[in-house]
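Note that one protein chain of the assembly has been removed; the remaining protein chains are unaltered in position.
The chains carry the letters A and B, assigned in the order they are written, with residues numbered from 1 in each.
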Amino acid sequence: MSRKAWIWVLWAAATIGACWMLAAWMLVAGDRRPFLIGETTDAHHQFEIACETCHAAPAFADAAKAEKALNKACRTCHDKELRAADDSHSTKRFRSPRMAAFREKLDARFCTSCHVEHRPEITRASAVSVAMDFCVACHSEGEQDVRKNRPSHAGLGFDTCASSGCHNYHDNRALYEDFLVKHAHAEWLALSPAHALAARQRSRAPAPAPEAALGRDDAAAPTAALGSAATVDDWAGSGHAAAGVNCAACHAPGAPGNASLSGIEPHWTDHPGTAACEDCHRPQARTFVLGRHGMRRHPRIAKPRDPAKELEALGLGDWLPEGLLAALEDPSPPARMAVHEARLPMRAEAAHRLLDCGSCHRPHAVDTAFAAVEACTSCHDDRHTRAYVGSPHHQLWLAELAGEAKPGTGVSCATCHMAKFKRRGLVVTNHNQNDILRPSEKMIRPVCLDCHGLRFALDALADPDLVERNFDGPPTVKVKSIDWAVRRAAAGEPEAGK
Amino acid sequence: MAEEALRATPRSRPARRPRPRPTRFLKPLAWLSAAGGLTAAATLLAPRVPVPDTFGPALFERLWFDDTWQQWSGYLLLAFSVGALLFGARKRLRPARRFGSYNWWRLFHAGLGICCVLLLFAHTGFRLGANLNAVLMSCYVAALLLGALAGLSIAAAHDLREMGIGTPGRPLFRTLIMAHLAVLSLLPALLIAHVLVVYLY
Partner (left out) sequence: MTNRLRKAAAIALGVALATSTAGAAEGGIPYRKAADMLHLVMSAARTVYARMVVQRLTVDEEVITASEHFDDDLALPLPAQMFRFTAEAVSDSSEELSYSLLSLNPINKKNGPGTDAEQQGLEHVADDPDENFYAEEELGGQRYFTAVYADVAVAEACVNCHNYHKDSPRSDFEVGDVMGAVVIRIPMDE
């Protein structure tokens, strides 16, 4: 064979080999991030390695099926919040045949019509991948023409609907007209401002009867594991000791409840996992996996692919020799989020830290005051976080900690970002810090309104610089929605009719 | 670059060596190559066309972000690329030589190259993309640029030799063509992976 022919043969072999390798990588096992067509949006990037979490349709499914599966996957994580938000544009509303004309403008039956993933260039605020004046699609014509229905809106651009603090596409619980009117005349600050649920939680008496409480002499652990006296002191002063939770409860979860020291030893572990916490703190654990701190533990993140099964599905079950098959491995996302992977500014010295319960709750002291502020500021390093220290909210927090102010009057990071909720009569802290973060109007009802008037809250949240400065003064932005709503209500009939 | 190529007509300066026989289509080849090279270079140099910030069926946004449009521009680009490959087939498959002269085929190849550049713009907006797509795009653009440079160096072969660039045994254009082919050889595997990714995810 001539040299040229050899080159041809070599080239063909290399190309075919490369194709096989790339296809196996995609279809059987391997880290597929090199195939990503663009940066994954915030939050989703945490599990981008597990493609099947969202790309749930089987390989080579037709486009419509794949689209459907993709959209169903959105709902597996976001359904609850959309329901809670009383979604103003719920997908089911657009399934009705009478909405066909609107669907042609913007097919609101699918999340992916407005939220396309891996397209950083067209991804705007809130992961919206269409131009932000999208309201124009349906609300600029005919009966739905907002300029006709609301003369006050005549001169407004459609890019301002969702950016001025007046409307959201999904969640308008704090923005609908009657709500605005109802809260129109509230003062900027309540007479005795305090977060009701926080007050209830912080002022409650210790739950268990005092006789169940343990002291420092009750610490039951193998001598070698007993650690420093400070650790034992921390524990003895903690809620755990007060509730009768001894060392073994977390460090030797396998030991029977009343085991003696010798019974504990075989089960002892120096570094118990988060499972030890989850056993008792279920609602907290359940909400933790929904936020960006804990989402890597979310149960619906796709498990790594099983190469043998994938081959079987392709009809190549016995095709690969056992040895080669064993060499194939699909990567699984790390079980915990690392600070250095975050997309927000973080402290350099915290880069190596991994997020689980113990990151914020020092395991022996279990000091919720620490978890509510210092734990946050030990990693987060953005302007809003830095500005918190010394801010009016922080002053209130310090006053409450010092016992100079009533429970619930202090405003910590957790007060706003981990709003408490009631569950079966108990007050639970939401451990999903992202639940009411975006759009920020979500924060109004569960947080702001406890102390502030609606008008003040709307203005403050619509003032991005004030947010950055952590609310160190009055807002300079004036959202007009309340005035307009009040005027319309006072008129008692639609403006258009006048 | 184009002016330089134009001066490559045989009568432009006195010859020291026996003049090569005038080749047909050199001028248009130079023009096409220069135009193709410049547009392909725009990938790296020109600013991207910004995505419009108003809702509606904007042509560019559809071209570059709508899956269906992307599919069609992609296949069209593939068809033109395969068409351009026929030039290589002419050399290797005897029957193909019956249709048109070598020079005509070369000009046609350069023309297809330009079409590929335009379709590439339609397909990508000269966005480099990310990861696998970035590698594919780099290879494709490199192939286009090397092809254009080869075209120019053929048109200006005479001048280049006079300037002492390349030797009669190994003229510059041959080096460029080899580089053009080397980059092209990577494309099939990358393209297949690209298409697979699109249909799988």
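One rule holds for everything that comes next: contacts are C-beta pairs under 8 Å (C-beta built on N, C-alpha and C of every residue); 3 or more make two chains touch, one makes a residue touch a chain.
Quick caveat, the model's predicted, so the values are computed rather than measured.
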item: Contact list for the unshown chain, restricted to visible chains; value: A
item: Identified contact with the non-displayed chain, of A:K92, A:H271, A:H352 or A:R424; value: A:K92
item: Option from A:L82, A:A225 or A:A489 whose C-beta touches the chain left out; value: A:A489
item: Hidden partner chain, residues of chain A it touches; value: 86, 90, 92-93, 95-101, 103-104, 143-144, 149, 176, 178-179, 488-489, 491-494, 497
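Note that only the chains that are shown with their structure count from here on.
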item: Gap in Å, rounded to a whole number, between the CA centres of chain B and chain A; value: 48
item: Contact set on chain A toward chain B in their complex; value: 11, 14-15, 18-19, 22-23, 26-27, 33-39, 51, 55, 59-60, 63, 116, 119, 121-122, 129-134, 136-137, 158-159
item: Residue ranges of chain B touching chain A (in the complex, touch as defined); value: 51-56, 61, 65, 67, 127, 129-133, 185, 188-189, 192-193, 196-197, 199-201
